[in-house]
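Data block below; observations after.
With one protein chain withheld, the remaining protein chains of the complex are depicted in position.
When the chains are written out, they are named A and B in that same order, and each has its own residue count from 1.
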Amino acid sequence: MGSGLGATQALTEDPETDPPERRPKFRVVVIPERCKECGLCIHVCPKNVLEKGAEANTRGYRYPVPARPDDCVGCRLCEFNCPDFAIYVVPAG
Amino acid sequence: MSAHPLDKYLVTKRLPHIWCPGCGIGVALAAILRAIDRRVREGVLKPENLVMVTGIGCAARAAIYVSFDSAHTIHGRAIPFASGAKLANPKLEVMVLGGDGDIAGIGGNHLLHAARRNMDLTVFMITNMVYAMTGGQVAPTTPTGMYTTTTPKGNPETPVNVIKLVAYQGANYVARASTTHPALIERYTYRALGMEGFRFIEIISPCPEIFGRHIGFRNPVELYEEIKRKSKYKPKPSLEESDLDWERGWVLGEFIERNEPGYLRRIGRV
Partner (left out) sequence: MAAGLNFFAGYPITPASDLFEYLAERLPGRGGVVIQFEDEIGSINAVIGAAWAGAKAMTATSGPGFSLMVEGLGLAIMTETPLVLVDVMRAGPSTGVPTKTTQSDVYQVRFAAHGEYSIPVLVPWSAQEAFDLAVKAFNIAEALRTPVILLTDAALAHTWERVEIKDPKEINIVKRRPPCSPPERFKLYEPCENLVPRMAYFGEGYGILVESLAHDEEGYYSPNTETYERLVRRLVAKIERNSHLIVDNEEYLTRGAEYVIYAYGSTARSAYAVVKELRREGLRVGLFRPKALWPFDAGSLRRATESARKVFVVENNLGKMVREVERVLRDKEVIPINVIDLEVPPPDKISEEIRRWL
């Protein structure tokens, strides 16, 4: 719901009902051509999911990659703090 | 292949946009668009009634990237342009977006009178404390003593407190957020879009390439952390706490929330 913080709903699921085996619940999607390597997404991620990638886009910027995608809890802080509409989070599957 | 959830509000073929790495404008725009999207999905707003009016400056370039109706006008004059549009077609939801120089500097007179009229506009002022587009000259919000290209020995002026200025004219909604707190931008925008009258949201924004670099910050993350550290959130702060002080920091929050009749209601055009 849009109450409380009023912010866009985070996509976390209920820890009580999560199955015990570790499966990625969320997928972090990067749009490489939009990235400008500002580093903010990597910096704000509370679970250290992202790392600066080895590949560069056509403008020479090294875009982030989800190095630990299983750890993503779907808080979308990377998405909210990206200035370039270059990264977003969706439920996996 | 999924798309970024905000792509429907963007002219995606014009991306990547011109804003620098780490610039807060893109963060602010994204949060504003998310709030718009919520109101659209609720049925409160129709996308064809959205209008974004900007003046000139870095923030003003937002008009070029949004897919709904927009206007990239002249420096400081977005507010009267927007007022004319709203008066001519009250169904439009008219927003103004601009930098602190555009809105409170050259546009200061229009800001003051639009607030006084409680004109039915939502105005977003992106405060980066410098005229960035033109290379880093002093702005009305530049802290005292700070280096800029036109105050190389340090700014001798006191920065303007736009929160107080707008609040004292009788605006219906006055809030301050920061791009370091995007959830606040979205919340305040969402709230403003459900109101009438003059709604003003100041959004503090790191400008790493010009502001940051000129005063010694070496990368976007460094400046982001500094701005975040200086921004203190309080739900309903008082106007006495609204000063923008570089040393002491500043308060984010909703300073004013009123429900006075907007200008259109006053002239019987609602």
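Convention: a residue touches a chain if its C-beta (ideal position, glycine included) is under 8 Å from a C-beta of that chain, and two chains touch if they have at least 3 such contacts.
Because the structure is predicted, anything quoted here is derived from the model rather than measured.
Asks: Over the full complex, note down every shown chain the hidden chain is touching.
Replies: Every shown chain touched by the left-out chain: B.
Asks: Of the listed residues B:Leu6, B:Leu45 or B:Ala63, which contacts the missing chain in the full complex?
Replies: With B:Leu6, B:Leu45 or B:Ala63 as choices, the missing chain is touched by B:Ala63.
Asks: Which of these touches the unseen chain: B:Leu33, B:Val51 or B:Ala104?
Replies: Missing-chain contact among the listed residues: B:Val51.
Asks: For the chain left out of this view, which of B:Leu6, B:Leu45 or B:Leu92 touches it?
Replies: In the full complex, the listed residue that touches the missing chain is B:Leu92.
Asks: Tell me, which residues in chain B touch the chain that this view leaves out?
Replies: Given the touch definition above, chain B has residues 14, 47-49, 51, 53, 56, 63-64, 67-74, 77, 80-89, 91-92, 109-110, 112-113, 267, 269 touching the missing chain.
Please note the rule applied: only the chains that are shown with their structure count from here on.
Asks: Distance-wise, how many Å sit between the C-alpha centres of chain A and chain B, to the nearest whole number?
Replies: Computed value for the inter-centroid distance: 26 Å.
Asks: Inside the complex, what are the residues of chain A that reach chain B?
Replies: 2, 5-8, 29, 31, 33-40, 43, 59, 61, 79-86, 88, 90
Asks: With touch defined as at the start, can you tell me which chain B residues reach chain A in the complex?
Replies: 2, 4-7, 10, 15-17, 19-27, 30-31, 34, 38, 179, 182-183, 186-187, 190-191, 208, 219-221, 224
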